[in-house]
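Would you mind keeping the following structure in view while I ask a few things?
A single protein chain has been removed from this complex, and every other one stays in its place.
Here is subunit A:
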């Protein structure tokens, strides 16, 4: 039950997912350790979003096993599943905020659903969470259409964290943000992860995120995880896609290291 144990937070075995005769994930296996930030990279259209959506039950799988927080999703009863659902939060690729609700109502939506607490406490905790993701009291009554891209992602993150989940799934959290906002957002994920002891499963294309905040990186290619490990392990890999993806990165990493020593 407690975090940081030896049991992985997420354990996926031989997962097969497809649409029609198009197999997207082909016997994919992966473990995510408790309390780590795992970054998943892979080609566009390679099935990263499908993988994420399969784990949270939005896409049906053909075969395989998904164990979240020690519960096998296939064996769990409906009541167990509902109990489990509040222990994870999801940040969708485009935020997926409810457009007819204000920021306050968006963040309170899951609280209303699951906790029988007073409006006052909900308001206070909502503001606390929004301030933790870098927004302020003035943003509470805005509608999603009045928010910038970065703010949308922050609100979506606050909503994903509304019930203090143990796992958060992030689908390309920094895509569409300028490098400075993206950097701040990475920083935010890292701080929240250490403060709240979260396990983070993050799909990303952002090499900076991979370098600065991910504990481990998993590479998804041809429907499988071809390499898992810290960034250094990526440079050692012989897989052609991994080589070309991190190949260019190596030079720039050396460059920035050299620049850092000069200063």
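Going forward, a contact is a pair of C-beta atoms (placed from the backbone, for glycine too) under 8 Å apart; a residue touches a chain by one contact, two chains touch by 3 or more; residues count from 1.
Quick note on the criterion: contacts and distances are computed from a predicted model.
According to UniProt, the chain absent from the figure is "ABC transporter permease", selected among "Pyruvate dehydrogenase (Lipoamide)", "ABC transporter permease", "Electron transfer flavoprotein subunit beta" or "Recombination protein RecR".
Contact with the chain not shown here comes from a single listed residue; of A:24, A:127, A:182 or A:218, that residue is A:127.
Which of A:16, A:56, A:76 or A:115 touches the hidden chain is settled by the complete complex: it is A:115. From the options A:43, A:163 or A:226, the residue with contact to the unseen chain in the full assembly is A:163. For subunit A, the residues touching the absent chain in the complete assembly are 1-2, 86, 99-100, 114-118, 121, 123-125, 127-129, 131-132, 136-138, 140-141, 143-146, 161, 163-164, 191, 194-197.
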